[in-house]
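Every protein chain except one is present and positioned as in the full complex.
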Amino acid sequence: MSNMIISNLPVLVVLLPLAGALFCPVISYFSRRAGRLTVIAFAGTSFVLSVVQLLRITDVGKISYHFGGWEPPFGIEFSLDSLSAVLLVLISGTGFVSTIYSLPFFRGKSRFRSFGYYSVLSLLICGLLGMTSTGDVFNLYVFLEITSLSGYALIAMGGDKGVLSSFRYLMIGTIGASFYLLGIAFIYGETGTLNMYDMSGLVGPVLSSGTTMVAMAFFVVGFGIKMALFPLHGWQPAAYTNAHPGAAPLIAGVMGKVPAYAMLRFFFYVFNANTQYVERFLVVVGIMSALGMIYGSLKAIRQTDFRSMLAYSSIAQIGYVGLGIAITGYYGLMGAVIHIIGHSMMKSCLFFCSGAIRYRYGETAMERFGQIYRKMPVTCAAIVIAALSMVGVPPLAGFFSKWYLALGAANMGEYIFIFVLVISSLLNAVYFFRLFENMFMNKNVADGSKGIGAYLAVKAEKKAERDSVPFKEMAATKEGYKGRLEIPPAMLFAVIVSALGIILAGLFNAQLVEILGPAIREVV
Amino acid sequence: MSETMLSGLLLSAVLIPAAAGIIILAVGNHVHRNVREAVTLLAAFAMATCVFSLVPAVLVGREASLTVMEIADGLTLSFKADSAGMIFACIASSLWVITSFYSIGYMRGHGEKNQTGYFAAFAGCLCGAMGVCFAADLLTFFIFYEILTVSTYPLVVHYRDSKGKYSGRKYLIYTLVSGQLFFAGMVYVYATCGTLAFTPGGFVDFAGSDKMLTLGIFLLMVSAGAVKAGVMPLHSWLPAAMVAPTPVSALLHAVAVVKAGAFCVIRLVCYTFGPEVLRECMGAEVLLWLAGVTVILSSLIAIQKTNLKARLAFSTVGQLSYIVMGVCLLTPAGMTGAMYHMVAHAFLKITLFMCAGAIFVTAHKADITEMRGIGRRMPVTMAAFTAASLGIAGLPFLPGFLSKMTIMEGARQAGQPVFVLILVASALLSLAYLIPVSYIAFAGTKVREEYLAYGPGNRGEASKLMLIPLLAALALAFVMGFFPDFGAHFYTFAKAAASSVYGGGI
Amino acid sequence: MDAVNIFLAEKGIYMLTVILFFLGMFGMAVCGNYMKKLICMNIMQVAVIFFFLCLGEKDGGTIPVAMEGAAGADDYVNPLPHALMLTAIVVSLGTSGVGLALLMRIKEKFGSIEEEDIIEKEKGEEADEQHDYQ
Amino acid sequence: MGILLIEAVLLLFLIAITIVIILDKDLLSSSIIYCAFSFCAMVLYIMVGAPDVAFTEAVIGVISTTYFVVSLRTTDRWCK
Partner (left out) sequence: MNGGRSKRLREKSVFKIVGIVLLMVLVGLMFTIVDRLPVIGNPDSAPNRHVSDYYIEEGPELTHSPNLVTGVLADFRGFDTLLETTVMFLAGVSVAMILSNRLKRHWDAGIFRKDENFGGYEVKVIMPILIPVIIVYAFYVLMHGEVSLGGGFQAGALLAMAFMLYIMFADLGKNKFRITQHFTVCVAACGVFIYFLTGFLCMINGGRFLEYEALPFSAEHGAELHATGILMIETGVTIGVMATIITILEAVVERNSLNGRS
């Protein structure tokens, strides 16, 4: 049994969340909680297996899994190296934590409504895991579609404004996916194969032809839309702001990063990045991300809503990753990957805390965050840690990705990028310290009766009377939050884990660099 | 002592304040006040013992070094206790003990809110300061430098009112911007020189690139130190930070933040760029003249300030520029004088600030004009104030005198007679802005009616918890004046550091 | 006329597909009505699918079902694009299904599916109501 | 061979249909025309030699047109 698991690790890691999503509707026919718990159990197993896989890859180096027993160019192949293995652990970890985090949002909900959210969230995790581990170009398209569709659904579940922003995201997202499909068509027209490794061999002689250029342009636009790179980010602020509070950490934290990883894999592992043809596109990506870093931070300064501030800061942070891709040196790439890992932890931690504040006080405008640290000390500590890490204060994760990016830029002689890095982190400092001022110095204390928890309690009470079943007392009540802990234990677990993740990613990033080293040195 | 013992002491010196900060933050509100204060005091004593037990080893020349972990690709978080670091560490740890007692008295006396945050941030600052002293390479130095910046912010905005908010913003703008410039310079240095480890005499050599680039990179990096040390164009956050409670100003101006800025200049000038490179690219010249101007200008401004704490702030700006000037003279004597002036200024300035705090808490007076005849009510405090101000001015038998003389010797060695004049002029100016205060306190003719009641019989002295640390600091200063090598052998360390950088010769 | 036919046979088909693709995208951008945007989106996806199929075409190749007569590789059309395009068509159905569901919710909330009315209503919106979320 | 290639004719017809849909004011007629579009695309796929894809396109075209028409009952029928 165990060698079956070990030999089929890549598939199990990706498909367990899918199995969870399929079981959830059937099981929740019998009992509401069992449906949710199956999804959490499957996501947990997938996380454990991805850790086992990472350990196996650190000593084996590369794993290639052929579906249906067919050799790669003919069948589909999962190709995993240390780069994708680390990302798999990150995605399944964040996914597992956010499934637990969303439990309190569904207390007292009808059987039908609660299983839907959980199976869509589980499919989002499966889509993200698949996008990271696939080695086949068209397979990446189908996983991209799964991720986008579950993204549309989760954003649409965030209320009426969420529906509108989800529709706009659907429009632009489909254009992005069609561009990517056209890119595949052009590359398929030139090389005749769909397997990335095989394609990297065949694309060499054809690199200078016009069609490959267009294919690269379409990839840049397609992935640019999906990862909300600067000029193509129209959909992103509204989508991240109005997403469902339980899914916002996963969407904002990880869903924006995996297309960036896919772009990195395309430009470095399929088209080798040192030829001057690819260089042109990387310069374009560099300009887009540099402008994005400045634009995102400036817009974030002007926001009053906490979530939209974080959304605009995500545009700036994805610019860091684009910068790393444009710098192309060993350190540039390393900086991009470390920033993907660091920033997804920071952003999901901030969205966990924003969801917790919304659950307890129902507040999202930053002015009304005054004195909440008295009642929610752990959440505010997590916000401080994540914000300081975003600004780039040394011992935390944000500093070290900036360090590698700046080092890569200095080695490559592009000093303008260091200047942009400095400006962007200063602008970050402006709006994050303004957040601290609002949190620690404002006098207007948020009142506890408007929180989502209270809202759920009221509805559950009405429902209990309707079904004349004894109403089980919840921690959140009409008058405010009465629980022993500051927020429900599931949420507190998520906040603490992500805050610890930031600290550990900061302190132990040298070990992370050692693990990622061989995979990146291979293409530099 | 064995090698592992030394590195163990080194690591614990840095970790104790951090652990104390975290404990206070986590447990502070749920436990009785005294227990929380006990944690601070315990941590202060433990750190002081760790640092002072390192002194004999470093005196002998055995540098305790320790690599904690690999922090970035190819770079390690490593500590090293060399003589320059020891001076700053000993000042910081001994004064933390004194300031803790003082701030307990101040906080209790003044009935401050959110004290837990205060003491935790205090411990955080000390952890940053310790890291800055013992850092063995630029990256570790920058990490703890930023920790110091960030953990001082809650102290500056302690009163959480609008005034506090604006001075906090000004503080952040100056320190974060200069921190990022330092970061950019450090990246360039690592990219070109391949290493960041401090070596006496400097390791930077931008082969081939022209002088202007080296000057540019040097100014980029030294701006971080200059901001914290309050060199003139970048000093305006320091008076603005006077909004904070007095123990914080004491900490800011004597123990941690400002000294860290001066120490950063020392590390950059002597251990990173090195005297030859700077002499060639005129970097030290620029800084030298800036410091000179600062010394004169700040003393002039101090004279006009009627608020006692503002006056002391500008006096700090001036005194710190002594240290920067001493280092930038690029002569062994200059460096020794600068190092020792750090010690002298620390003990004397903290006494002045404690007096100002005591006056504020007991007599609720901040402005000098309202202090006519306060000597009748608080003779001991005002006597200490007068003694310390004489020490700052450079009276013999007080440490200020020895450090000023050495810096003058350094100026003579460097062939810059104009700076000798500047030093003498500033000594007189410092008398000009400090002595009037004690004159008003004692010999003032129009004594205010509220102090008439006080006479030799009844005194309205400050509480014991504030008076004892004040007198202890002054006593230490006096002892330092007679025996420069008392306790932590500050003067020998200064000479050892100078000789290691300039290769022998005082 | 056959010169035109030859040109059409070789490259003309691609050009017309490209026109159809950009027309679909242009329709999505210009049409004010959200329903029409959805229809244009489907048209755009059909254009992409057809473009992919043209890549696999062979002169003289029959449909990709193995018969006794034809044995070699030149007798059959390339089956790979067909397999891929089945997926793309089903994906386009899924996307337009979700789009329509969103459309119905937008109609209920904003009362119309015209871009201008929605933008006006959206601006008039005061702080978003906290708890209409699922 | 006077006439143009079959595929070219069908493509021109598709382009014409798209222009009509863009300019049309009545959404119900747009949906019906979209069904014609789908049928025409099916014929195009057969011409290119892809019967499987044509079969799927025919079926899926009918179903998506049904969705469009059914959802028209909620959303309004006339557009600006």
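Read from first to last, the chains carry the letters A, B, C and D; within each, the first residue is number 1.
Keep this in mind: a residue touches a chain if its C-beta (ideal position, glycine included) is under 8 Å from a C-beta of that chain, and two chains touch if they have at least 3 such contacts.
Source: prediction; values computed, not measured.
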Touching partners, among the displayed chains, of the absent chain: A, C, D
Contacting the left-out chain in the complete assembly, out of A:Ser79, A:Ser119 or A:Thr132: A:Ser119
From A:Gly61, A:Gly75 or A:Pro231, residue that would touch the chain that is not displayed: A:Gly75
Which residue of A:Gly189, A:Pro237, A:Gly355 or A:Gly506 touches the chain not shown here: A:Gly189
Absent chain, residues of chain A that touch it: 4, 8, 11, 15, 18-19, 21-26, 29, 65-70, 73-76, 111-113, 115-117, 119-120, 123, 126, 130, 138-139, 142-143, 145-146, 149-150, 152-153, 156-157, 163, 186, 188-194, 202, 209-211, 213-214
Touching residues (missing chain, whole complex) on chain C: 9-11, 13-15, 18-19, 22-23, 26, 29-30, 32, 54-59, 61, 64-67, 72-74, 76, 78-84, 86-87, 89-91, 93-95, 97-98, 100-102, 104-105, 108, 116, 132, 134
Chain D residues that touch the omitted chain in the full complex: 50-52, 55-56, 59-60, 62-63, 66-67, 70-71, 73-74
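In this text, only the chains that are shown with their structure count from here on.
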Rounded Å distance between chain A and chain D, as computed from the means of their C-alpha atoms: 38
Centroid distance [mean C-alpha coordinates] between chain D and chain B, Å: 79
Junction residues of chain C, two or more chains touched: 34, 81, 103
For the chain A and chain C complex, residues of the former touching the latter: 109, 113, 117, 138, 142, 145, 149, 152-153, 156-164, 166-167, 170-171, 174-175, 177-178, 181-182, 185, 188-189, 194, 242, 244-245, 358, 362, 365, 450, 452, 455
Touching residues on chain A, where the partner in the complex is chain B: 331, 334, 388, 391-395, 399-400, 402-404, 406-407, 409-411, 418-419, 421-422, 425-426, 429, 433, 437, 440-441, 507-511, 513
Chain D residues within the chain C interface of the complex: 1-2, 4-5, 7-8, 11-12, 14-15, 18-19, 21-22, 24, 27, 30-31, 34, 37-38, 41, 44-45, 48-53, 56-57, 60, 63-64, 67-68, 71-72, 74-76, 79-80
